[in-house]
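Each remark here refers to the structure printed beneath this line.
A single protein chain has been omitted from the complex, and every remaining protein chain is retained in its original position.
After this line comes subunit A, so read on.
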Amino acid sequence: MTGRGSPSRFLAAVLHNGVGRYVRQLQRLQLLFSPTAADARGARQFVEEAAQDFARQHPDVVLYVSPHSGPGQAPVLRAEYLNGTVREELVASRTSEEIVQLATKLANQSGLDIIRIRKPFHTDNPSIQGQWHPLTNKPSILTVQGPRLQPQ
């Protein structure tokens, strides 16, 4: 699909994050996996080895680990952000390191949609000396046109 067919947005930060202080936009991560399924092996290893380190390094993210009830649900990492977005990433058949990388990537994202960003820049003060308009450098009506001085 072309750019016009798919949704797009402008580069933005939630609540001007970073201007005042930086607030991590990831609120909580839920790791839902089955204790016996084969594709949840990476998730189980993550919980055993790397989850506590991750939780210690990110004290502002609440990490929940819980079983996925119901027969045959794929293991999933659900991320909830401050602006209300919920993103689910399938972690079936991934190793523990990959899950750590994925969790870190989610922790560094804001909750804004992952769609085409129209411009890679944004500014609130686009003009310092004043926006040009067709009358900017034209003389005003009040400018007096005097006789040209003769060269001395």
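We take it that a residue touches a chain if its C-beta (ideal position, glycine included) is under 8 Å from a C-beta of that chain, and two chains touch if they have at least 3 such contacts; residues count from 1.
As a working rule, contacts and distances are computed from a predicted model.
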Protein that the absent chain corresponds to, by UniProt name, given "Translation initiation factor eIF2B subunit beta", "DELLA protein", "Large ribosomal subunit protein mL44" or "EF-hand domain-containing protein": "Large ribosomal subunit protein mL44"
Hidden partner interface residues of subunit A, rising order: 14-16, 19-21, 23-24, 27-28, 30, 32, 34-39, 51-52, 55, 59-74, 76, 78, 82-84, 86, 88, 90, 124-125, 127-130, 134-135, 138, 140-142
